[in-house]
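One structure coming up, written as structure tokens, with questions to follow.
For subunit A:
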Amino acid sequence: MNGKLEFIDILREKEKKYNRQHDFNAFEFTYKAEITTIHKLTQMENLYRVRIIDPEQGKQFSFQPGQFVMLELPGIGEAPFSISSSPLRHGDIELCIRKAGNLTNFLSRVERGTRVGLRGPFGTGFPMEKMEGQNILLIAGGLGLAPLRSAIAYVQANRSRFNTVDIIYGTKDPSQLLFAYQYDVWRADDITLSIIVEEPDTAWKGPAGLITKILEDLFRKKDKTFFKNTYAIVCGPPVMFKFVCTMLSQKDIPMQKMFVSLERRMHCGMGKCCRCNVGSTYTCLKGPVFDYWTVMNLKEAI
Partner candidate 1 sequence: MIFKVIKKEELKHLFDVLAAENRVVGPVEAGRDSNGRPIYAFDQVSDFNNICLDYTTTKISAKRYFLPYQEDLAGFRIDGKDWHKKINYNIESPYIFFGLHACDINALNKLDKVLLGSVYPMPYYAAKRKNMFIIGLDCIPQPYCFCRSMGADTALHGFDMFLTDMGGQYFAEILSDTAFNFLKNIKTAEPAYADRMRYIKIIAEKKRKFTVRVDTTDLANILDMEFQSDVWKQWGEKCLACGTCSQVCPTCYCYGVEETVNINFHEAKKTKMLYSCNLIDFAQVAGGHNFRLKRDARLKYRYYHKHRGFVEAYEESLCVGCGRCGEACLAEITVPAVISSVRGEES
Partner candidate 2 sequence: MKITTNINIHHLARVEGHGNIRIKIQDGRLQEAKWEIVETPRFFEALLVGKKWENAPWICGRICGICSIGHTLASIRAIENAFGIVPTNQTRKLRLLLKHMETLQSHILHLYFLSAPDFLGTGSVFPLMESQPDVVRRAVRIKQLANDICDCIGGRRIHPTRTIVGGFTMLPEKKELEAFRSRLKEITGDLLITAELFQTFHIPDFTRETEFVSLKGDSEYPFIGGDLISTDGVTKKEQEYRQMTNEYCVDQSTSKWARLSRKSFAVGALARLNNNFSFLHPAAREIADRFSLKPVNHNPFMNNIAQLVESVHVVNESLALVDEILDSAWEEPKQTVTPQSGVGVGAVEVPRGILYHCYEFNDTGHILKCDCVIPTSQNHANIQFDLEELAAHYAKTGKQDREIELLAQMLVRAYDPCISCSVH
């Protein structure tokens, strides 16, 4: 007589034919990566260059602009960060991180050479290929430039495939401007860059006010056909993208051609912990990049 249950090792059961997403092993799978440089951007933000140590794994790691990774420091914490570098560079990414809490404060103190864990990439990206042949408006408020920078890098690398490209960027004051050292390079790639700050200091030469002000100026220079053939990516705090998207909508850009990135609390990145749910949509699976039409239909999104 036998009544002993057999132990089933689920890992041996894994189905090889699927990709990583379907593999039990993928759940806590962590790329080990090293912080190779730390570049201070502002008082609050640093740019970290993070390289996956195993070159094979590094090659595997590919992503779209707009996607994010979960970065982990053992014992300290794990949190989502948008990838801020060119999608052409695999396994060697840049993250622009603001000091906001436990993990990010600790990160601001660590030295080069510290090893971190990376999971991902997760979430949806900006549909860059769909936008080819069209004008693009890249609109960023504050830290929103971080995910946008990856899209910019994509545009730079494929500049000829896009029509006019405008970056509109606004921050609170001039000391908070991110990636200032790159502005000239962007302009050199035939990208128009307009910057506005809310609270100018004495050295500030550019315009002052809210980002909508600069947009109004810009829109005055554009005609109907421009808006017909335009995609927009808007990254920033909810109030900002709400106003901006409403303006764009008034110019008859379809809401499905505007993309925004939502930020929610996340503990897994894989549609399990529910912390990122908007209404009941997982930001980590269906987002963080949504078209504005979807956002309008999500309860409690804005």
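For anyone wondering why these and not others, all candidates are chains of the complex that A comes from, given by their letters.
Before moving on, here are some points about what is shown:
Basically, a residue touches a chain if its C-beta (ideal position, glycine included) is under 8 Å from a C-beta of that chain, and two chains touch if they have at least 3 such contacts; residues count from 1.
Not measured: the values here are computed from a predicted model.
Touching subunit A in this complex, out of the candidates 1 or 2, is candidate 1. The touching residues of subunit A, when paired with candidate 1 in their complex, are 1-8, 10-11, 13, 21-28, 30, 32, 72-79, 100-101, 104, 111, 113-115, 117, 263-265, 267-268, 270-275, 277-281, 285, 299-300.
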